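Only one protein chain is missing from this complex, and each of the others stays in its spot.
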Amino acid sequence: MTEIPEAVRLVWLAAALPLLGFLANGALSLFRPAARRAVTAIGVGTVAAAFAVSVLVAAGLAGSGAHEPVVLTYWSWIPAGDLVLNLAFQVDQLSVVMLLVVTGVGALIHVFSIGYMGEDPGYARYFAYLNLFIFFMLVLVLGSNFPVMFVGWEGVGLCSYLLIGFWFEDKANANAGKKAFIMNRIGDAGFLIAMFLIFRSLGTLEFTEVFRLAPVSFEVGGTLITLITLALFLGCTGKSAQIPLYTWLPDAMAGPTPVSALIHAATMVTAGVYLVARANVLFAMAPISSAVVAGIGALTALFAATIALKQWDIKKVIAYSTVSQLGYMFLGVGVGAYVSGIFHLVTHAFFKALMFLAAGNVIYALHQAYHATHRHEDAQDLRNMGGLHRYMPWTAALMWIGGLANIGLPPFSGFFSKDSILAAAFARGHDAPIFYVFWALGTVGAVFTALYITRLLIYTFHGPNRTGEAERQHLREAPPVMTGPLVILGLGSVFAGVLNLPHVLPAAGWLEHWLEPVTSLGAVFLPEFHLTAGTEWGLLALATAIAVAGIAAAWRLLKPEALVPARQAVPERGIERVLANKYYVDEIYDALIVRPLIWFSERVLWRTVDALLIDGVAVNGMARLTRLFGWIGSRLQTGQVGTYVVLFVLGTLVLLRVMAG
Amino acid sequence: MAGLLEGMGYQTWVLDALLVIPIAGAAVVMLRPEKESKWIALWVTLAEFAASMGMWWSFDPQAGMQFQVVRPWIADWGIFYRLGVDGISLFMVLLTTFTMPLAVLGSWNYIERRERAYYALMLLLTTGMIGVFVALDLFLFYVFWELMLIPMYFIIGVWGGEQRLYAAIKFFIYTFLGSLLMLVAILVAYYLVGRATGEYSFAYDHLLRNAGYLRPAAFWLFAAFALAFAIKVPVFPFHTWLPDAHVEAPTAGSVILAGILLKMGTYGFLRFALPLFPEVALSPSVATLVVVLAIVGIVYGALVAMVQPDFKKLIAYSSVSHLGFVMLGIWALTEQSVQGAIIVMINHGISTGALFFLAGMLYERRHTRAIAEFGGLARVMPGFAAVLTVVALSSIGLPGTNGFVGEFLVLLGTFRTHPIAAAVATTGVIFAAAYLLWALQRVLFESLSKEENRHLPDLSRREVLVLAPLLAMIVWIGVYPAPFLRRIEPATQALITEVRGAASSSAAALLQEASDGN
Partner (left out) sequence: MLLGPSLAVSAILFSLGVAGVLLRRNAIVIFMCVELMLNAVNLSFIALAQQLGPQGQVIVFFVMAVAAAEAAVGLAIILAIYRHKQTVDIQNINLLRG
């Protein structure tokens, strides 16, 4: 065991600081909601400090060159019988990457929020929740065993719930928050069952122990390991919004936009990808589950991309784009390219946070404009935008950068990460042809990605402005506190690709090398990825061609001049209508699951079984029966003492006769 | 601390004191003027809590039954005043003493008539409840079991809501039906063991040691005990007294009902039904029946809770669901599941108690319990909203709160012996989120549509005082439950080995008899 570097020991501070921030801001929100300066200092300060700590930890880990994960145990959490469960953090190459992404992007979004939420009456409450989220997210990525990770896992779900319903006075927002929590809970039940299965078969829940014992205890491709990984993946579909549990994420856009950027794009929703990468040895041992992961991922990538084509709400477009990109990540980790999945997670954190925050700037500008003229129009509808690049050049330029990274145009970061996923899927197709299908799904999805992103950008920033005559003069660029974080994210979106360049390029595979200690566990069970340089170049060329063609097609086909503001728009018809209504999946879930369940609970279980059968017939029926006997008996009581005495004497005489024999 | 307590002879007098203090307090309440009643009750319950706190330190997890007291009562009939505490009952006693001062504080303004009688009954109830948990003589146990029934009957019947008489009588008769059968079973056990050993005694350990002699009648005896406890728990389908009693009882009554009285059922299973009749309890048909009923309780309680229009009724049905977890954990009989079951018992006392307090605070403000009458309260009562959210999350079993620790242990342990059952029970976790978050939304969120709600005051200082200890417990057990588990573990281990051992040996004996017969 090598010496643990002092800097790594500091990791508890990274989690503790945001927790302190939550406690302080929570108290402020209850007692001094107007103390904005203090709230800002605490809220942003703690997360920025946490980022600084994370950098130290990362440097410490890199400096030590440790190959084994560093496990720091704080206290014994749930010891019961042979269950040994410590509250412990695990610092390794993977958790450090997540640590940096969470605190880094988190800190930027905190800064952005100063501007975006500046006038909200719930400012303190907002920062309290955001700090709490960072805390739980860090617990999620740092936990050294499944239950501690689960604390973070459900904790971020809680924060997501609170922040989606942040403006809770609107019933739709409160509903969206509840929906997110419950759908996550469905996934979490899978996570729980996976933990039970692991504990039942291995007797431990510590990551290091589980991953050490799994290869010797489980049979590759066996039922048990397949069940475990499928149950874990059920958890992932909830948290990371994959088919069939994805519908909460678009609704989650009801929350403030920075929340969408932080929680519903950059960090929380990628937790599922992190989980699969973390448990890579388990998934590598379960080829069927891995194929399911890849298949669901590819399907989601395409499915969500098609919905994104016809959404009018700027945030909904990005939300479906997020679902789609998460699908790519799952495709990556499903085919066994864990590094590619994490790589895409990192680049996506940059460009999707950028997209959301830029969208936040646009919404902010429109909101201010409508506020100034006292008109109630939808500040998020693309049909109310247009030509905004003239009013907000910085935002327009930055959102284009984010968009191009999202499309996967070289040399933006998204190009490299998405390509490495698709290349890996293609490579796996050699052994199992089904992966060619997944690759094809992903590639078609990439075409749609180029289309919907370009559509979004054109409708927002180009063509004539449709905001309104009076409003136009109120449209202006967001303040520096909001554009500043975007610039940094923009730099990330452009350059993050160098983290893991393709093999055919020089200085390739840095992230791959860095994550090797983590991914080597599962690599044993995976076939070698092998692509000839020619194929690899071919795939790169194809990806580039798709991106360019998609952008060009959208540019040619879409006519922003022909759009009318949202209020005057006519409803779509045919397939467009189906897409605009998201294939009616929400309606189907509602009709097939939610309504029948409530009807069953109310009419059958409560009114019939409980009130009528158990209480009415059995319990009160017994009481009525007793009362009936009582009534019959009471008829003998005439109330005439004389009758009683006669009966008494007669009774005595009979008794005397009997006793006399 | 333990040394200091030992110097005071703490072990020898604590249980006597815990039983005497409330009764003496009740006498004082009756003698003093009406307006002093609640203050006396508060101080008495606080003194009771302080006296019981010593047990936290001086309890020795390894020592089995401790703080024992044995005095003859009706010695000719083998009836003794025998008390003792082990890892199973320790936290039940502490939960009781912890809840009572809060219950008194929670009644402060709610109870406006006949305060003297009310507080005297509360104190009497305390003695009854503590007695149930510490009695080690079955006759004494029965006496305490009935003793706590009567004050509760009056508390519901006199200070309850509109349907209070119906609820009180239902509660009384339902419980009484079970307990009378239990009395018969106790007497039969007494005679069976007495006849076989020549020593007629109601002592728990005497009966336990000679439980083998109960075998001829074991099934019926178990059934009688189980019915009494199942009604109390309540196990589906014996639960319908609970929603009525919970809803109609005054706030503190609901808190005590949910927090402590329900635990007597599960405690009874752990202490009596399981160890005395292990071979029946673990026989495949009975075990399957109990596990199935537990799961039905979990899912059914949650689903019915989801559609309740009345806030207190919702909480009442959620109790059915939570107690289902306890039953499941007890019957799975693994170290994790039984410890988890005890933790769930504690948690349920804390979280559901807190929920009832919160529902009561709403009732005091608006005189209605209908969820539809609220909405948007987070705007006017932010403190209340924060507390209600935390408590609801603890009831949902969010990790980091107490609720998770208990449910996780129960399910984890149950999964080892009954994987399918545990998997089905896990869905209860989803429904719990559904019903509580929905209720939360309709009470706290959405718009402030009702004019009456616009000016509701936030929590008063007294209310904060009631809720703060509960919140502290929620976080403590959620984050650092090890001190609790450490005290519980040896007793549960002993229980499991005993029950499993007895069940398998008696099964072996039965096999032996069967083969002898051939």
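Each chain gets a letter, A and B, in the order it is written, and its residues are counted from 1.
Rule of thumb we're sticking to: a contact is a pair of C-beta atoms (placed from the backbone, for glycine too) under 8 Å apart; a residue touches a chain by one contact, two chains touch by 3 or more.
Given the structure is predicted, the values throughout are model-derived calculations rather than measurements.
Student: Counting contacts across the entire complex, name the shown chains the missing chain touches.
Tutor: The chain that is not shown is in contact with A.
Student: Of the residues A:G534, A:G639 or A:G661, I need the one that contacts the missing chain.
Tutor: A:G639
Student: Residue by residue, what part of chain A touches the chain that was omitted?
Tutor: Its contact residues with the unshown chain are 633-642, 645-646, 649.
Simple rule for what comes next: only the chains that are shown with their structure count from here on.
Student: Compute the distance, rounded to whole Å, between the mean C-alpha positions of chain A and chain B.
Tutor: Roughly 38 Å separates the two chain centres.
Student: Considering the complex alone, what residue numbers of chain B touch chain A?
Tutor: 170, 173-174, 237, 239-241, 300, 303-304, 306-308, 334-336, 339-340, 376, 378-379, 382-383, 386, 393, 398-400, 404-405, 408-409, 411-413, 415-416, 419, 422-423, 426-427, 429-430, 433-434, 437-438, 441, 444-448, 479-482, 485-486, 489, 493
Student: Which part of chain A faces chain B closely enough to touch in the complex?
Tutor: 26, 29-30, 75-83, 87, 147, 150-151, 153-155, 158, 161, 165, 168-171, 174-175, 177-178, 181-182, 185-186, 188-189, 192-193, 195-197, 199-200, 597-598, 600-602, 605-606, 609-610, 614-615, 618-619, 623
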